[in-house]
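Here the complex is missing one protein chain, while the rest keep their positions.
Each chain carries a letter (A and B) given by its place in the written order, and its residues are counted from 1.
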């Protein structure tokens, strides 16, 4: 038995922001750095962060496979989607699911977890 | 670096219902078309939709890898499971997790997200 080849990027004590295995990248849940802003601002920050993380591994938003979105308040669904539609590659949208959950801090309005191809 | 081969099916403005990469299919979260019915009816609709989506990519329920289930009310767990047990291939059950979350519309009682082999 051989050991799988796994690449890890931006490791913290608790987690790796990105883990790559056999051409598939698993990103940790992303939240906005500036949590003082509303749902649109937090979504924009997260998607910009996703762009940067994907670029760092030679991927990009046209290679998204699955995106999991958690909203603290599901009534933010339409506002989140406006930012989402501005961002995604319209020719290459990922599979997606959005549900309501509270996150680690009360000021987190949205968290996004991405699986992408590399 | 070569671009990964990714197939997308049933694209909408926001998402693809199915994304396939390297023999693994990621489905978007599925909800019932007719949301006026109860948990059993919604579950039946979703699993029938899953059958159709899987068939469209040459897969089927015996090739499920992981199924994520969200229930609006976790007390629907047993009723959902009755429909689930009638549906799954008993020789080939997937890994599964079920938790409670609210979904995009208040009348959505269950949402299901599937990862399958193709």
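Just so we're on the same page, contacts are C-beta pairs under 8 Å (C-beta built on N, C-alpha and C of every residue); 3 or more make two chains touch, one makes a residue touch a chain.
Note that this is a predicted model, so its numbers are computed, not measured.
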Missing-chain contacts mapped onto subunit B: 22-24, 58, 63-66, 68, 70, 74, 77, 81, 84-85, 88, 90, 92-101, 115, 117-118
Residues in subunit A touching the chain absent from view: 1, 3-4, 6, 8, 11-19, 21-22, 24, 26-29, 68, 70, 101-104, 111, 113, 115
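Everything below uses one rule, namely that only the chains that are shown with their structure count from here on.
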Centre distance in Å when subunit A and subunit B are each reduced to the mean of their C-alpha atoms: 21
